[in-house]
Every structure is written in C-alpha cells, then in structure tokens.
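A single protein chain has been omitted; all remaining protein chains appear in their positions.
Moving on to subunit A:
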Amino acid sequence: MPAPQCFSCHAARAALRRPRSGQALCGPCFCTAFEAEVLHTVLAGRLLPPGAVVAVGASGGKDSTVLAHVLRELAPQLGVSLRLVAVDEGIGGYRDAALAAVRRQAARWDLPLTVVAYADLFGGWTMDAVARSTAGTGRSRACCTFCGVLRRRALEEGARLVGATHIVTGHNADDMAETVLMNFLRGDAGRLARGGGLGSRGEGGALPRCRPLQLASQKEVVLYAHFRRLDYFSEECVYAPEAFRGHARDLLKLLEAARPSAALDLVHSAERLALAPAARPPPPGACSRCGALASRSLCQACALLDGLQRGQPRLAIGKGRGGRDKEGPPGPLPPPPSDPESAPGPAAGECGAACKERCE
C-alpha cells in the first residue's frame, strides 16, 4: 500500500510516521519540524542567550552529532557561537575511533575542536587503568561510575579552555526517562529533587549546562541523522554491558512498546515530583581541594581520584562515608547515596552505560 502524502507539505510521499503523534511526514518536513522543536526548547527555556559561547560535548556518536548539526543551523538565529569539545577517556579500541569521527565532523563543519584527555587532567589515570583497578570489586563494574564523574569534570575543563559560557550535551528524552527510572529504583531522592529541569543553572562557579535535545525521542534523533546524512560513530563502549542503566533501558523499551508516549510521560512525571523538603539535597558548597561545586567537603571527582590513589577504588562509591571522614567534618544532613550513576546527566547511546556523559 503506497505511503500517504506528507502531512505538512502535501507534496511528497511521507517517509516516516512520527512516534509521538503518528503524523506522516516526508524527510525534509520532518527535519524542519525537528529543528523547530529544538529551537523552541532553547528559546522557551531560555537556555542559550544571544552572545553565548557554547561548548558542545562531542563524542562522535549520534546524539552529539545531531546536536552539533542542529545548533550549527540555528546558531545565526540564536546569536551564539559554537566550539566542539571532545573527551578522551583513554579507552582503547573505542575512543580513538570515535575521536576520528569527531575530527572529521569538525573539519566538515569548520568548527574549532579541542580534545581533553583523562590522562592529562587526572594524573595519568585512563579509563583502562581505572577499570583494571576496579575489576572484581563488586557485583557490577564500577568503572562507569568513574567515567561519568570524570568526564563531567573534563568537559568543564575543556569548556573553560575555549572560553565558553555554556555547555550543551546531547541527552535525549529516552536518556532522561531512564534516569528517572533509575533514580526511583535506587531511591535517590536527592537527585530526583534536583532533576527534571532542562539543565543546571550553574551554581558556584560551574558553567551552566543544558540539554537542548531533551524533549526529542531517541528514534527521532536517529531519523534526523539519517535524513541529513550525518556521519557518526555507533559502536558500544567496551565496558557498557555491566551497568545498572541497562535494566532501566530494557524497561523503557518495553514500556514504549506498550505505550509509545512512555518516555515523555516519564519526563513529565519527573518534572512534577513533589518531594519532602527534608529529602532535598543541601545547597552545594565548594570542594576543599579543587574549588569545584561539591555537596560535601570534597567534590565527587576528587573523592573518586583519592580512592584510586589510595588503592581503595570503591571508597567514594555507595552509601556510607568510610574513610572519607578524614577529609573534613560531616555535613549537617546525612549524605545522599553517592552513586553518580544516576545523576541528572544520563548517558545513552548504544553503550547502555551509567556514565554521565555521551559516549557515542
């Protein structure tokens, strides 16, 4: 049976049906609609004011590729300038190939690219080294936890290097939905209270971060990349299969089969959660070692690295304060479970890992 007419231009044959509304659209009309929606998100949420220098977290994967492409299209309208920042975690056989894709993109789009490496920033600790250190110390590999936290820090450093005023990442609606599920399953009330917005305003000296693709479903991101013929890297991170996020992701796929609007419904729920004041996290202070934003005396990155140096890689993971008490006085409220796997900056992409940044 022939495809129906495009709903929008009534000229071409439709090429797809949008998951959220069942509308039949042809390729170009879909792309236009997609871009218009991202523009609306940015404008209505006032995410990127004119004159901003925007650091795009680019991993070479589909989400960050689409993000960079769309923002590049919209940049004149928004009055912002873009810089690409890529993070090299030092995962052999995976990250090098992804970085090659990023370099090709930077060349094609003529955007400045900066690469920051864990090895340089964090005293020689690459992810492979971290993985070796944390191997066999628990039910699931903890290296994804490290990767997430450290990547967030690395992105921030890279953004400062290029003089950016805002950081954007390519998290899509499915990522946000998975994060909500994970936070509930882990009882992380602190993150539930903090999450649900469009990004953080940047307290205490951290750069404001946002996620313009947050309301776009993953399917549409892939379709957009297809119709615009974008070149991206789509393999799974080597350490991916063992993360907790995999459970949430499987669940989300099943939920979407039962009800297609499930991802956005979850995001809507998260936006509207009302948590008791006692459950909310205390306002953050500064890390005593590096000055970054921290809920306790040490920021998570310093705490994790500390653990690594001391040969106790699980020091800063999980509940309880363990040997961290030596660092400073305990806070007024019991610390929330310090499991960064369920942070508001979820990762997605094929890897299913818990790391907080895009690893595509």
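One rule holds for everything that comes next: contacts are C-beta pairs under 8 Å (C-beta built on N, C-alpha and C of every residue); 3 or more make two chains touch, one makes a residue touch a chain; residues count from 1.
Going forward, contacts and distances are computed from a predicted model.
**Student:** What protein name does the UniProt record of the undisplayed chain give, "E3 ubiquitin ligase complex SCF subunit", "Non-structural maintenance of chromosomes element 1 homolog", "Cytoplasmic tRNA 2-thiolation protein 2" or "Dolichyl-diphosphooligosaccharide--protein glycotransferase"?
**Tutor:** "Cytoplasmic tRNA 2-thiolation protein 2"
**Student:** Taking the full complex into account, find the residue in A:102, A:116 or A:262 that is in contact with the omitted chain.
**Tutor:** Only one listed residue reaches the unshown chain, and that is A:262.
**Student:** In the whole complex, not just what's shown, which of A:106, A:270 or A:287 touches the removed chain?
**Tutor:** A:270
**Student:** Name, in rising order, the residues on subunit A that touch the hidden chain in the full complex.
**Tutor:** On the subunit A side, contact with the omitted chain comes from 7-9, 20-21, 23, 25, 29-30, 32-33, 36-37, 40-45, 47, 173, 180-181, 184-187, 189, 192, 198, 215, 247, 251, 254-255, 257-259, 261-262, 264-276, 278-279.
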